[in-house]
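Every protein chain of the complex appears in place save one, which is left out.
The letters A, B and C name the chains in turn, as written, and every chain counts its residues from 1.
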Amino acid sequence: WEGEFFPGIPKIKYEGPTSKNPLAYKWYNADEEILGKKMKDWMRFSVAYWHTFRGTGGDPFGAATKHWPWEDGTDSVAMAKRRMRANFEFLNKLGVEWWCFHDRDIAPDASTLEEANANLDEVVAVAKELQGTKIKPLWVTAQLFMHPRYMHGAATSSEVGVYAYAAAQVKKAMEVAHHLGAATYVFWGGREGYQSLLNTDMGRELDHMARFFQAAVAYKKKIGFNGTLLIEPKPQEPTKHQYDWDAATSANFLRKYGLIDDFKLNIECNHVTLSGHSCHHDLETARLNGILGSIDANTGDPQVGWDTDQFMTDIGEATMVMLSVVRNGGLAPGGFNFDAKLRRESTDVEDLFIAHISGMDTLARGLRNVAKLIEDGSLAELVRKRYQSFDTEIGALIEAGKADFEYLEEKALEWGEPKVPSGKQELAEMIFQSAL
Amino acid sequence: WEGEFFPGIPKIKYEGPTSKNPLAYKWYNADEEILGKKMKDWMRFSVAYWHTFRGTGGDPFGAATKHWPWEDGTDSVAMAKRRMRANFEFLNKLGVEWWCFHDRDIAPDASTLEEANANLDEVVAVAKELQGTKIKPLWVTAQLFMHPRYMHGAATSSEVGVYAYAAAQVKKAMEVAHHLGAATYVFWGGREGYQSLLNTDMGRELDHMARFFQAAVAYKKKIGFNGTLLIEPKPQEPTKHQYDWDAATSANFLRKYGLIDDFKLNIECNHVTLSGHSCHHDLETARLNGILGSIDANTGDPQVGWDTDQFMTDIGEATMVMLSVVRNGGLAPGGFNFDAKLRRESTDVEDLFIAHISGMDTLARGLRNVAKLIEDGSLAELVRKRYQSFDTEIGALIEAGKADFEYLEEKALEWGEPKVPSGKQELAEMIFQSAL
Amino acid sequence: WEGEFFPGIPKIKYEGPTSKNPLAYKWYNADEEILGKKMKDWMRFSVAYWHTFRGTGGDPFGAATKHWPWEDGTDSVAMAKRRMRANFEFLNKLGVEWWCFHDRDIAPDASTLEEANANLDEVVAVAKELQGTKIKPLWVTAQLFMHPRYMHGAATSSEVGVYAYAAAQVKKAMEVAHHLGAATYVFWGGREGYQSLLNTDMGRELDHMARFFQAAVAYKKKIGFNGTLLIEPKPQEPTKHQYDWDAATSANFLRKYGLIDDFKLNIECNHVTLSGHSCHHDLETARLNGILGSIDANTGDPQVGWDTDQFMTDIGEATMVMLSVVRNGGLAPGGFNFDAKLRRESTDVEDLFIAHISGMDTLARGLRNVAKLIEDGSLAELVRKRYQSFDTEIGALIEAGKADFEYLEEKALEWGEPKVPSGKQELAEMIFQSAL
Partner (left out) sequence: WEGEFFPGIPKIKYEGPTSKNPLAYKWYNADEEILGKKMKDWMRFSVAYWHTFRGTGGDPFGAATKHWPWEDGTDSVAMAKRRMRANFEFLNKLGVEWWCFHDRDIAPDASTLEEANANLDEVVAVAKELQGTKIKPLWVTAQLFMHPRYMHGAATSSEVGVYAYAAAQVKKAMEVAHHLGAATYVFWGGREGYQSLLNTDMGRELDHMARFFQAAVAYKKKIGFNGTLLIEPKPQEPTKHQYDWDAATSANFLRKYGLIDDFKLNIECNHVTLSGHSCHHDLETARLNGILGSIDANTGDPQVGWDTDQFMTDIGEATMVMLSVVRNGGLAPGGFNFDAKLRRESTDVEDLFIAHISGMDTLARGLRNVAKLIEDGSLAELVRKRYQSFDTEIGALIEAGKADFEYLEEKALEWGEPKVPSGKQELAEMIFQSAL
């Protein structure tokens, strides 16, 4: 493959909200300061290698639809290297400084672990060079779900040999992450769950998963990898039930097994909505548990019961997401990874750019809206006032754990029927919308 | 009211599976031993006062449909006492030894807390007498959701006065529980959640809830009440999001705030399915976290998105539920409370009996099925075999936390591609069904 | 009650998008022309009497929270008349020219039909006078779901006496609609469905419903009422399954029973999403079946499985809704009825205004966005181009039903493998968002 991979596509520039150019940013202006930080430092956008460079458009009812011109139809190491060059041209044209991948996305799997590792090393070397000084992995992960050996799980497989294989694969992926200077390392347990409890020993599987994570923590320290370890919750699909169901479930697991200080969460919006919450809810749950680490920036279809991994285009949702990010003081070392894919029917090379630009602009617009909300101040004030009865002496006693039932009963009798003001939800919604 | 409340209804007896008598047990035989325990000791059935004696048939689109003959249309203390007598006749005719109630179900609320407490005391005295030596509350709880003062929550209300009022009400309800010899005390946080995160300070609300529970633990000890404290998870309704979403979420909350040793869970099947799990899943989750305390025996409609509180009639579901109960060694001091209501359109007095008999028989049939499964042994054997590769030296090392990534990689390289046998789910389902 | 009902609330005026005044329109400017019509003629906003004036804030777990100052706590005819005056002051202050009601909302029910009708007449006389020349009912309907007699349905009740009673009630409500100059008459079959198929003869019930509708058509003609008859689909709640599940189901019913020319649909967005579609989908389905008659303007919570009847505040959704309305050439004689209620926790009188203003502004903003999309033209052009292969001779043959399989096979063989261009969904989404 000679020359450019995306010959007709220029470096994407910021042209502002009035631009009609699909290949320009209307809201994302990387170096513009918003709320005291450059937009790019708030966002830390990352391209997901698997969707953007390995996504085929296949689905359970249909074959591949994407046939990018640079692909030669093989799964060779040579092809993997060429594809990696396409990836870096893509990152550079978008102006994105982070990328994410599974081990098996970037280099061909093989019939032995040794050979697979060798393939990986070869491609990683190319990536390392192409990264230069400006680009790094936002996160790295091991693909522990595609290969049939993982059909019963990886760390939770009923087969000890699979557990060992998975450990070896994660070990290698962590080394690669370290080598490439990855900011974080992610665990998504796609097969860590069950299809039926009838043939499953859930207790034993959960114990195994904990042991696996403990070993990962130890190995990370051993090799001096400083990236945050992240768990990515998902309620189900491909399993009927995935053990890392949502943020709260994952937090409980981490607490139960003494891992709460060693892990944070990588929250994916589409996963969250599949678990019955708003994305904002699970971001807040993670934040309040001190474990909001990174975000997989995508969205689902509210009427669809599986992971559609769409690029987020809803301005309201993006604003809510950015509210959590701003409250968290940003996501670093995590960021926004576009775990999002083109629709199966979108088959033009330019669609890859359009989709990412749209996703980036949507979140950037969300950030600008949050800035407007903060500047306006009335939403925060509404919330502050709502709880002001606790900003009192007795409120302080309660919050300090010093108000027992007898004291509180005394107060209740003294005060009589409490006055309960309006919750003002419609006003809050009106203020919120006015910033969109 | 003179004489019997249910004049045409005899004491319900066990007549066996061939009986066609709607007013007889076909599967529940209280004193029969199954798996080493009397059925009644496995089941510990309880009648829910609010559904059975205070349920009106009203719904958001319709007025009351139930007009039991003993009701005089008032909410007086006299009526409350008469109704209590109906309750005990009902329990006695069913042969059930446990009952559950909210404070405000059994005695009229009032415009002051003092008066409400006085009403409660008067009715509790009657209940105490009617209980005699054989009947006790399975659990008691405070109704912290009906009164408009609780519209923003009780322990999580934005108003400090409401927090205090709720504390006073729980204090009293715990005293009543103690006085009546209740086996447990339940917290269902129907309003402890939010309608919108826009006007909510979730972090502060969760902290308040923890303080409230800590105070409850302290008060329980102070008065010498030995009943288990139980949290009843529910994902939503009436709130958009209830903080005690499911078993895992509740466990995380309890761990975060250091309450995990002081509380267990009261799992309600309909609540579980609304949160996206099977009832069996959440029972197992609670059990594996050491906090399976009691069960609210009901079921939902799989196509309906709200709490229908139906009596469970699905034999397969009942068998799965009983699997967890048997693994837990029973539920005592908890039990099975029928948090289940007649359909709005079921308006005959006998329907109250038919519904309870049906619910009791279904779970009893589930228990008998579990006994068959255990006797047959092939399902347990299938599961045991599935994990046998961990019943080895290296399996033991892993489970003891002594197998690090380097060791595991070595093993993986040594072993080559692992063999992964069939999961045999269809066989497991066939065996399971053969016991139904 | 003397003087104003809403003393602190001015006539609501348009102040434009930069206004921070909660009691002003930012997007809805009644007399401004958009796409060739005044905004008020596109929107035809209507206030729902039951939510705004009879909504109590009660829910299945809680008592009433709203205590409007003009209410005296009675359900008397005098109170009904006073409340009607509040309604008209509300309409006038909002600048809304339409209202909707059920018979039993506006006047007290009674123990006999004669008396209930007399109550209704008395209140209708007041309404008629207050309507003056500018205000009219967008629609009228009979409340056939609240009273316990309707617990098994109205037109589909298993009791012939209930069927007759419902007919009598609809007859009267149609007379009232005629008298007040209502634009349409609506049927919402809240109880026309089932809780269980085990005790239901669905075929017989559907036949009865058809007979009932046929009688309504006949009576409408007889009294010379020219308003459109509308069916309002809803999938479920309070029933497990409502016969008018969604637009397509309702259309099938109308076609099967020869009623398709006599009815249109009143589509409610929250009902639609509960049935698994986007609101826009069902609006388009109704439109393409020639039966888009009116809209109940509300929205649901995407994570909630029951009817929340919230005021729509999502700009994207509002824009999609308005796309259908504009394609339909407007909704007249139908319009946008706010079948939306304040949150239970919103208890200030001003919240009633804020909520309506917010809902009106959201839809008005949607209309403005549609105008932008139409002016821009690129979205319509994208769709036109996508289908242009049918704007050909063979396309015309197919669309005329003149291309048989043999001819098509011949073409397929002649043409070889067809080229299939990108669907450009992400570009479409980008264009759509740029108008928001």
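The rule is short, and it goes like this: contacts are C-beta pairs under 8 Å (C-beta built on N, C-alpha and C of every residue); 3 or more make two chains touch, one makes a residue touch a chain.
All of these numbers come straight from a predicted model, not from anything done at the bench.
Of the listed positions C:Ile34, C:Met84 or C:Ala167, the one in contact with the omitted chain in the full complex is C:Ala167. Although one chain is not drawn, the whole complex shows that of A:Ile9, A:Leu35, A:Ala110 or A:Met151 it is A:Met151 that touches it.
Contacts to the hidden chain, counted on chain A, fall at residues 57-65, 145-148, 150-152, 190-191, 195-196, 236-238, 240-241, 274, 301, 303-306, 308, 343-345, 347. For chain C, the residues touching the chain absent from view are 111-114, 148-149, 151-152, 157-165, 167-168, 170-172, 195-204, 206-208, 211, 214-216, 218-219, 235-236, 241, 245-246, 248-249, 251-253, 255-256, 275-278, 280-281, 284, 288-289, 320, 379, 382-383, 386-387, 389-390, 392, 394-395, 398-399, 401, 403-406, 408-409, 411-413, 415-421, 423-425, 428-429, 432.
Residue positions on chain B in contact with the hidden chain: 20, 22, 26, 273, 276-278, 302-303, 311, 313-316, 342-343, 345-348, 351, 354-355, 357-358, 361-362, 376, 378, 420-427, 429-430, 432-434, 436, in rising order.
By definition in this document, only the chains that are shown with their structure count from here on.
Residues touching across the chain A-chain C interface largely coincide between the two copies, over half of the numbers being common to both. Each of residues 148, 151-152, 195-196, 236, 241 in chain B touches at least two other chains.
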